[in-house]
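Omission of a single protein chain aside, the complex is shown with its protein chains in their original locations.
Note that the chains take the letters A and B in the order they are written out, and that residue 1 is the start of every chain.
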Amino acid sequence: MSNWLLRNVTILGAAPTDLHLADGVIAEVGRGLATGGAQVFDAAGLVALPGLVDLHTHLREPGREDAETVASGTLAAALGGFTAVHAMANTDPAADTAGVVEQVWRLGRDAGHCDVFPVGAVTVRRRGEQLAELGAMADSAARVRVFSDDGHCVDDAVLMRRALEYVKAFDGVVAQHAQEPRLTHAAQMNEGVVSARLGLTGWPAVAEESVIARDCLLAGHVGSRLHVCHVSTAGSVEILRWAKAKGIRVTAEVTPHHLLLTDDLVTGYDPVYKVNPPLRTAGDVAALRAALADGTIDAVATDHAPHSLEDKETEWGAAAFGMLGLETALGVVAEAMVSTGLLDWAGVADRMAVRPARIGRLDGQGGPLEPGAPANVVLLDPAATVTVDPGSLASRSRNTPYAGMTLPTRVVATFLRGRPTVLDGKPAESGGPGGGR
Amino acid sequence: MMRHLLSAGDLSRDEALLVLDTAAEMARVAAAPVKKLPTLRGRTVVNLFFEDSTRTRTSFELAAKRLSADVINFSAKGSAVSKGEGLKDTALTLEAMGADAVVIRHAMSGAPHRLAGWVRGSVVNAGDGTHEHPTQALLDAFTMRSRLGRLEGLQVTLVGDILHSRVARSNVLLLRTLGAEVTLVAPPTLIPVGVEDWPAQVSYDFDRVLPKSDVVMMLRVQRERMGAVYFPSVREYSRRYGLDAARMAMLPPESVVMHPGPMNRGMEIAAEVADSPRSTIVEQVTNGVSVRMAVLYLLLGGAMGGASE
Partner (left out) sequence: MTTAPDPRRPRPVSGDRTAAHPVLDAADVTRVLTRMAHEILEKNGGADDVVLLGIPTRGSTLAHRIAEQMASVEQRTVPVGSLDVTLYRDDLRLRGVRALGRTELPPGGVDGRIVVLVDDVLFSGRTVRAALDAIGDLGRPAAVQLAVLVDRGHRELPIRADYVGKNIPTSLRETVHVLLAEHDGRDGVLIGPADLSRQESRQESRQESRQDTSS
C-alpha cells in the first residue's frame, strides 16, 4: 500500500505543514512529521488542494474512441489535477441504461487515473421524448446521481418537470443543457456585433436564459434539485441569483473557457473556438467571474470535449462544437480568478472540488484535507507557468483553444486515495484498480 | 497589394481605388477588337464553386480568360466532398495542381479564410455563406462611380434581406472606406442584431429614405424566408419594401437603381423599375468582368508570391 509524506506543503493558504498519506487516507497533518517508512516528497512552495472534481467531461467512449477514450481522458484529468470526473452521457450508444453506465464506470476503474462517475441520460437516446430508466442507473454499480441529456436541452417542459420530480427518489439531480432549440436553429456563435460582421448565424443569450428561468421555476415548484450546465451569459447569472435568493435548490457551473475567452476570437473562423454554448462577450465573462467569486455559480466544470482533427479542420459551419479543458482548467482558473484576486486557493478548492463533489453526491471526493479523509490531493506550483503545447497533451485530441498561451500554475502531483497518478507533472506508474467512492 | 481578397473590409482606400482605376483600364479592353491580354499567361486560376452560381462563375472565368490565365472549373457541389474534411483535401489537391489563384464560392461563412490558410496561391472570396462578396461590392462601387462620377458623399440605400446578405456586408464596408453614406432599409426581422456596430444608418421606412438616395440597391429576398417567419407574406413585403414605379418616382432625378441579381421581379423590384433607364443591372454584369480582371491582375500579376528569388 502506498505511503507518502508530503513535506512543507501549503494547505489552503495556511503555514507550511506536512501531509502524510497512508492506506488511501490522510493519516496525519502537522509540522515535522516522522518519516517512518513513507516516501518523502518535498512540497516546499507547493499548494495542496483536494483532488479536483469535474462535473462535466466528455470521454467519448463508447463510440468515438478516435477522439478520446476513458483511459486517455482520465489520464488527461489526472494531469490536470482531477481525481474524479463525471462522464457525460452523449456517447454512442448513449449512456441511457444501467449497462452502458456500468461499462463506462468499469473502464474508468480499470484505467485507474481518476474516479469516473457516469452521468445518465435523462431521456431514451437523449431524444427528449421518453424518460430513460433513471432508477436502474441510480441502482447500478455506477450509482448514477447526475442525469443530463447534455448536448441536447430537455426543452419539453412536462418532461423536464417529471425528470426533476423523479430523481428526488434517489437524491439525484438533473443537469440541464439550457438551449432553446428553436431560437438556436443552425446557430454558430454568440449573437451580437461579431456574428453580425462575420455572417454567422447568431446564438442569442436569451435562448439560454429563458430555459434557465423556466427550469428554476419548475424546480422551485416541485422542490427538486436542478443543476445548470455551462452557464455562459450575464443574464443567466442574474436569473440564478434571483432563484437562489428565492430558496430554489439550483446549482450552476461555468467552464474555464467562458471565464477567459470571448467571441471576437471567432473572427478568423478557426473552429477551435467553436463551442456550445458559444464564447460570449467581455461583459459576460466579467459577470461569470463575479458570479463564481460570490458563489452564485457553484462550480467550475470543464466541458472537456475532444474532437478528432477531421471534425475541426473544416469550414466553421461544418465543424463540431467543443474544446479540450481538463489539462488546462486549473491554469485558466488561476489566470481568470486567482491572478485577478477574485478567488484565493481556498476558493478554488471550493469551486473545483468541494462543491462539485457535493452536487454529484460523491462522499469520497472533494476533501477536506484532514486526517481520516480519503487521500485525494493535488499539489500545484503557484509560481510556475505552463505554455500550452497541443502536441504534448494526454488527450487523444488536439482541439485546445489555448495553444501557445502561457498560463499560471502547474500541476506537480495528483494523488488518488494516496496513490500518485501524476508525479512531477508526468503520469505516475501505470494505474491500478481504483474503484469505490 | 494584398495576397488574398477575403473581405471588402481588408481593402484600404488606396487599394480600393487602385482596383477601381485598374478596372477602368480593363474595361477598355472589353471594348477593343481583341478582348484578350497576355498578362496572366501561364498562370492557373481555379474556380472552386461549392454552390451553384453560373453568373459569378462565368464572370470570373471570362475575367481570367481575358487575361490569358488557364482556368479550371472545380465544381464541388453535390459531390462527396461538399463538406468538412473535403475542403482541406480539395485545398491540397489545388496545391498539387499549382493553382496560382483560387476563386471560391461556398455556402458557409468563412470558408475562404480557412482555404487561405491551406494554400499558397491567392484566394478570392466569390461569396461565402451570409458573410461577404467583396468583388460584388467592388463592381457596385465601380458602377456607381461611372454613373454618378463620384463615391465620396453619395447617399446609398441598401434595401432587403440585410441579415443574410453577403452583398450588403461587403457593400457597407467598402462604401464606407470610399466615403459614401449607407442606409440600410429592411423589416426589423431582417436586420442583424449587432448592426449598431456597422458604419451605416438603419431605417424601417423606405419612403422616408427614398428622396435623399443617390443610389438604391435592392437585395434579393428569398421566398423561403417567409417560412421562417421573417415576414408575413410576399405581398406585404413587396408593399412595404419593394421598389415599384411609384416609389421610383420619389427618387431624385439623377439617382440610379441597382440589383446584384438574380432578381425576383414583382417581389423586391417591379419589372418597369428593373428595365428603366435608371437601372444599372446590365452594366453591373459588364462591370463585374472588368473588376474581376483588375482583382486577378493585382493579386496575380505581381511578385507577391515570388518576390524572393
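We take it that contacts are C-beta pairs under 8 Å (C-beta built on N, C-alpha and C of every residue); 3 or more make two chains touch, one makes a residue touch a chain.
Source: prediction; values computed, not measured.
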item	value
Partner chains on view for the chain not depicted	B
Touch criterion as defined above, residue of B:Val34, B:Ala96, B:Val229 or B:Ala249 at the omitted chain	B:Val34
Residue, one of B:Gly9, B:Gly117, B:Gly194 or B:Gly301, that touches the chain absent here	B:Gly301
Residues of chain B in contact with the chain not shown	1, 14-15, 18, 21-22, 25, 28-29, 32-34, 36-39, 67, 297-298, 301-304, 306-308
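We take it that only the chains that are shown with their structure count from here on.
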item	value
Chain A partner contacts - residues on chain B that touch it in the complex	83-85, 87-88, 106-111, 113-114, 128-132, 166, 169, 192-198
In the complex, chain A residues that touch chain B	188, 191-202, 204, 268-270, 310-311, 313-319
